[in-house]
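Written below as structure tokens is the structure these notes are about.
Every protein chain of the complex appears in place save one, which is left out.
Think of it as A, B and C in the order they're written, each chain with its own count starting at 1.
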Amino acid sequence: MDRAKSSKARKVCVCKSVAFTPQSLQYEKTKVQMPEKSVRIGVLGASGYTGSEIVRLLANHPYFGITVLTADRKAGQSIGSVFPHLATQHLPDMIAVNDADFSNVDAVFCCLPHGTTQEIIKALPKGLKIVDLSADFRLRDIDDYEKWYGQPHRAPELQREAVYGLTEIYRTDIKDARLVANPGCYPTSIQLPLVPLIKANLIRSENIIIDAKSGVSGAGRGAKEANLYTEIAEGIHSYGITGHRHVPEIEQGLAEAANSKVTVSFTPHLMPMSRGMQSSIYVELAPGASVEDLRQHLKVFYENEEFVVLGKEKEVPHTRHVRGSNYCIMNVFPDRITGRAIILSVIDNLVKGASGQALQNLNLMMGIPENTGLTYLPLFP
Amino acid sequence: MDRAKSSKARKVCVCKSVAFTPQSLQYEKTKVQMPEKSVRIGVLGASGYTGSEIVRLLANHPYFGITVLTADRKAGQSIGSVFPHLATQHLPDMIAVNDADFSNVDAVFCCLPHGTTQEIIKALPKGLKIVDLSADFRLRDIDDYEKWYGQPHRAPELQREAVYGLTEIYRTDIKDARLVANPGCYPTSIQLPLVPLIKANLIRSENIIIDAKSGVSGAGRGAKEANLYTEIAEGIHSYGITGHRHVPEIEQGLAEAANSKVTVSFTPHLMPMSRGMQSSIYVELAPGASVEDLRQHLKVFYENEEFVVLGKEKEVPHTRHVRGSNYCIMNVFPDRITGRAIILSVIDNLVKGASGQALQNLNLMMGIPENTGLTYLPLFP
Amino acid sequence: MDRAKSSKARKVCVCKSVAFTPQSLQYEKTKVQMPEKSVRIGVLGASGYTGSEIVRLLANHPYFGITVLTADRKAGQSIGSVFPHLATQHLPDMIAVNDADFSNVDAVFCCLPHGTTQEIIKALPKGLKIVDLSADFRLRDIDDYEKWYGQPHRAPELQREAVYGLTEIYRTDIKDARLVANPGCYPTSIQLPLVPLIKANLIRSENIIIDAKSGVSGAGRGAKEANLYTEIAEGIHSYGITGHRHVPEIEQGLAEAANSKVTVSFTPHLMPMSRGMQSSIYVELAPGASVEDLRQHLKVFYENEEFVVLGKEKEVPHTRHVRGSNYCIMNVFPDRITGRAIILSVIDNLVKGASGQALQNLNLMMGIPENTGLTYLPLFP
Partner (left out) sequence: MDRAKSSKARKVCVCKSVAFTPQSLQYEKTKVQMPEKSVRIGVLGASGYTGSEIVRLLANHPYFGITVLTADRKAGQSIGSVFPHLATQHLPDMIAVNDADFSNVDAVFCCLPHGTTQEIIKALPKGLKIVDLSADFRLRDIDDYEKWYGQPHRAPELQREAVYGLTEIYRTDIKDARLVANPGCYPTSIQLPLVPLIKANLIRSENIIIDAKSGVSGAGRGAKEANLYTEIAEGIHSYGITGHRHVPEIEQGLAEAANSKVTVSFTPHLMPMSRGMQSSIYVELAPGASVEDLRQHLKVFYENEEFVVLGKEKEVPHTRHVRGSNYCIMNVFPDRITGRAIILSVIDNLVKGASGQALQNLNLMMGIPENTGLTYLPLFP
């Protein structure tokens, strides 16, 4: 963009929570006295959709200011030349990750592809807080990593340190973490409803059938024939049947909740929408449990959470109702088959399913209110 | 449209099958000697999407010529004023159904809403062949009809006569029928794979989980807020959970195949696409059965069928691959959970799921090759 | 939604501008000392898309708090039941406009259909600040209103008082206004580039050809067959040729700039997108003027504006680059025909084209920084 505005121009927002809910009060207690934009952020891999989404969210963040943007193949370019919708932002040009000076960085969002991430994070200064949006540190068992990703894990010691960043479930650990493995989009939408229900023994952990639907941005910005407009519009198809790489992550989380091995049926579908994800989950009720029990448990479990919302009874969540926001909306419905229930869960795959949850995690790690910079309402229509 | 072409202009196509497959040979034996456009067709309810689709398909049909079009609220208008894409056709103007003269009609496609259809069909001359695309004659048990449609059945004697028009399954009965109840779109996509597998005892009829996805045209052309572009684009949502009216139709067909009552879990989803339907069906294998057994059985069962296609092993069917055509493509996949399988089935909801199958049925009823007027390839992209 | 969060929960954001540009410094000088959410806002007609967009934008506004929501046909319902994406907001239920108590309201956004608005605004307490998003006060000449809207103007005295709310052009008048007529979406996208160029005599005011493209949300949430998903997806068409009601508004603004009557060629097109608007404007250069002169003039004219952005040379604006934001991006290109130029201008029709500009205006009227609550970056993809 061609703006004559002084390049020194800056507009910042101070978001102050004055809510009275327990959760929010807890935020209040943190008593943030941080100077504006005083936390210096690096975004590694800024030329993809999760990277640009981090930039979008940080634009209204009062404390986090971006000082380093890397993108090896776009080194030397401005963010506005790669993402014109961000051209109004005054940000450093993108550089190669190897050229980055981390001495003026306090925390990084790592938005790089899996496989390359382990070595890059290994090389970062130890003082940095890191939220890694790739899959490289999500699987606790490095043999699982090798099996599903086809290469040995290159940073096992970091793996031991990494905390899995499903915020509402692992909040306590995340607060003290240095390296957080940000969850995948499907695993987020699936574990948020299932983990509490399995832990409470309200559903069986066998025969969990997950039919998930994703927007195309989950596939990234890489130029692939399969993701052309003409190949995606006005249709739907399943993909990655039995073999999608989010499977071991989902099963890891559910197994921890169940305290036993869990095998799920997971079939993702690609849909003609840019953002959004719905998981339709078909479960068997535990003996004696009812649909209302499930709803009641989720209601209590999430009642102090800002971003996880249980719909009213019978209210069907739509992906449109969370677009652009960090919300997860879920609900539970009776099934026609006795002893079964239907659980629906929707998120924006780029926000709660990626960059939004990453920011939620870094807020936690930095000791500031978890919702800072995340109070966007959904964009509808 | 403003065309100076003589209104008498007519272009017709004679489709002759020279295929050598058993199925096709069987067509050959019918030795059609029918004069062009000699079967006079009435389309009742021509101002909706299934009505206009009948008109589209008949345009290239050699024997069927439209002589009556009804649409009560559009009476007096031309088809081109209601559906400009059909304006090039030389067709009678639409009239109110009560004004229709059926003395020059041999067969009708009834594209009216359920509820009103029973009385209208009751009043038609007995000599007419009828394919009814509404739900009014699909349920054999009139108590089921009353329960699901909220009103008593008004033509029980016609119900007894009606033949359920799932062509590939009930072909023999359809040939001799006077009144065919054309199946719903979801039931077509679901029964085509499941009926043969249940009959062959290859899958269990308990715990069948169906997650279906439909294009918006299935909701018709009525002006509803929920179906506005702005409410549908770029998102997905479930609807009719546990209560969709196609449930009793699906369960009726599966029960007949199983020879016992069947209750299914059926959750439809509305998608941002105009046409297309996918049913993702999660089943338990019968003891001893394998995914390969299922594939092999479907392969043999449908090998002489033109419109039902089993994909190659591992090939995922897309709704885009059947758009605008009468094909149903299906396939079977292994599940991660032992003893389970995943069945995918795609159709165009307006063709094989409605008007195409209706035409296939009327072809059969009139003794002409079943594929007449239906040999359109899918429109992609 | 079923949330156990205390209904008293409130989260607010204080946006403080620390920019160093002249425009921003001017904001600084306003020295806002307003208590949080102290300005009480009524939204009349909250059940349409412009109403819900006001609610979305105000959610992060530090000073404006909604105290009254009206929607005659949805009276008694919560905003969340009509717009589930807003269900997380703690807002008063919608009431009929006649039941509204304006004693606890300081300012209203009037999001009602044209025609009804004049009498409703006439009946409001005189102390209220009003931004009217309808067309009812946009045309200064009430004879024009009667001619284009088919009914006599019912509040001519208010018309004389009303200030036309094209913020960047009429800022000084808006500051002191009580009643602002918020511009239409097309007129906003067209006047922002053309008014400065005509005033500067850089383009001729004759033979201005405007080919505009709009998203469907501009047509509102009313249930119309023409706006069904199936009627809009995967296609484009012109509408309102020569007769669109935004024509007199466009011509009024250009005539004022030209100081003479202006007649434009204006052809809008409806596109398969929910939000977004592009005006492609084909103009004749004034004698001696060059494309570079036009660019240079717009650059200087808008250089201190936050929301109007001139693209870099040759950079093509996309509607996607402004989605969900209050930006207008414009650019000027050479034409192949000597003496002509091509001007492209994009906005989000619901934000800068409606509710965003309305908020920008009310901020001005209330003496707070113009960008308050409007610092959302575009949502892409």
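As a convention for this text, a contact is a pair of C-beta atoms (placed from the backbone, for glycine too) under 8 Å apart; a residue touches a chain by one contact, two chains touch by 3 or more.
Everything numeric here is computed off the predicted structure, so don't read it as measured data.
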| item | value |
| --- | --- |
| Contact with the hidden chain (one of C:96, C:123, C:236 or C:300) | C:236 |
| Residue, one of A:216, A:241 or A:343, that touches the chain absent here | A:216 |
| Touch list for chain A against the chain that is not drawn | 49, 216-217, 221-225, 227-234, 272-274 |
| Chain B, residues in touch with the chain not shown (by the definition above) | 1-6, 8-21, 23-24, 36, 49, 52, 55-56, 59-60, 83-89, 217, 233-234, 274-275, 295, 299-300, 303-304, 306, 309-313, 315, 317-318, 320-325, 327, 329, 371, 375-381 |
| Touch residues of chain C, complete complex, unshown partner | 206-207, 209, 211, 213, 215, 230-231, 233-239, 241-242, 247, 263-267, 269, 271-276, 278, 280, 282, 316-320, 323, 333-338, 340, 342, 344, 381 |
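In this text, only the chains that are shown with their structure count from here on.
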| item | value |
| --- | --- |
| Label of the chain whose CA centroid is most distant from the centroid of chain C | B |
| Same or different contact residues where chain C meets its copy chain B, judged by the half mark | same |
| Distance from chain C to chain A - Cα centre to Cα centre, in angstrom | 33 |
| Geometric centre distance via CA averages, chain B-chain A, whole Å | 42 |
| Where chain B and chain C are represented by their mean Cα positions, the distance between them in whole Å | 46 |
| Residue list for chain A, restricted to those that touch at least two other chains | 233-234, 274-275, 317-318, 320, 323, 381 |
